[in-house]
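Contents: one structure, followed by commentary.
All protein chains of the complex are present and in place, except for one that has been dropped.
Take a look at chain A:
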Amino acid sequence: MFPKGTKRKFSDSGEEPVSSSDQGQAASSAAAARTLSSSYSLQRQSLLDMSLIKLQLCHMLVEPNLCRSVLIANTVRQIQEEMTQDGTWQIMTQALAAAQCPADRLVATEVLCRQTDAAAQAGQSPKPFSGDVETEVTMSTLSPVSPQLSSASYLAGPFGEQVFGTFEIKHPAPPPDPALEELFSDVDPSYYDLDTVLTGMQSAPKMGPYDLLESLSSHGPTALSSSSSCRSDLNELDHIMEIIVGS
């Protein structure tokens, strides 16, 4: 039922303070974390990851389904609330801040969202996640699927910031992925500009997450490969990619 072989880097590190008892600060959150069985937190983490992937894929569905997106987002919020109460959320975000997230991960969303508005909002703090969030919000207002609730537009609050950060966690820490860099090296940024998006080239926004997804499937959890819906999405995207590349 649950994906096997999932890398549990940060929930493992979340459990570490439990063993090092001299950490006074971590003690209170550790006490909470200790009450959770590790299998439960594993399951919860896996559910969180799965939900975030689903939200990302919502953009790429032929028929974006608002009800489904709302239900998945509520599930994510619920998990986040519980993890915040347990203190495991703090641990995760702290670990995330400590980890060096590879810059190329951010390229994916940046390429997606390269709009003139994004430049205007570049005055925001250079923190990676708020940057992502801002550009994702821009994308959501300009993307073809904007009437449908894009996950980003309501992940954009403080919740969204952390959730987005969590999503990034799924990619293992450095070294930067050469495959991903290669993928983006010959992509023409102007391909994703405002005009292209608004003239209905839905395949454009799909490219970003698709590549992200591809990198996910190469390093990420087997949850993805075991999900038949993801596989069928990938098949569709293969087809779309062929068309794009072919033209």
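What we mean here is this: contacts are C-beta pairs under 8 Å (C-beta built on N, C-alpha and C of every residue); 3 or more make two chains touch, one makes a residue touch a chain; residues count from 1.
The criterion applied here is as follows: contacts and distances are computed from a predicted model.
> Tell me the UniProt protein name of the chain this structure doesn't show, selecting from "Proteasome subunit beta", "TBC1 domain family member 5 homolog A-like", "Serine/threonine-protein phosphatase 2A 55 kDa regulatory subunit B" or "Septin-10 isoform X1".
"Serine/threonine-protein phosphatase 2A 55 kDa regulatory subunit B"
> Tell me, which residues in chain A touch the chain that this view leaves out?
1-2, 43-44, 47, 50, 54, 62-63, 65-68, 70-71, 73-75, 77-79, 144-149, 153-154, 156-157, 160, 197-202, 223, 226-229
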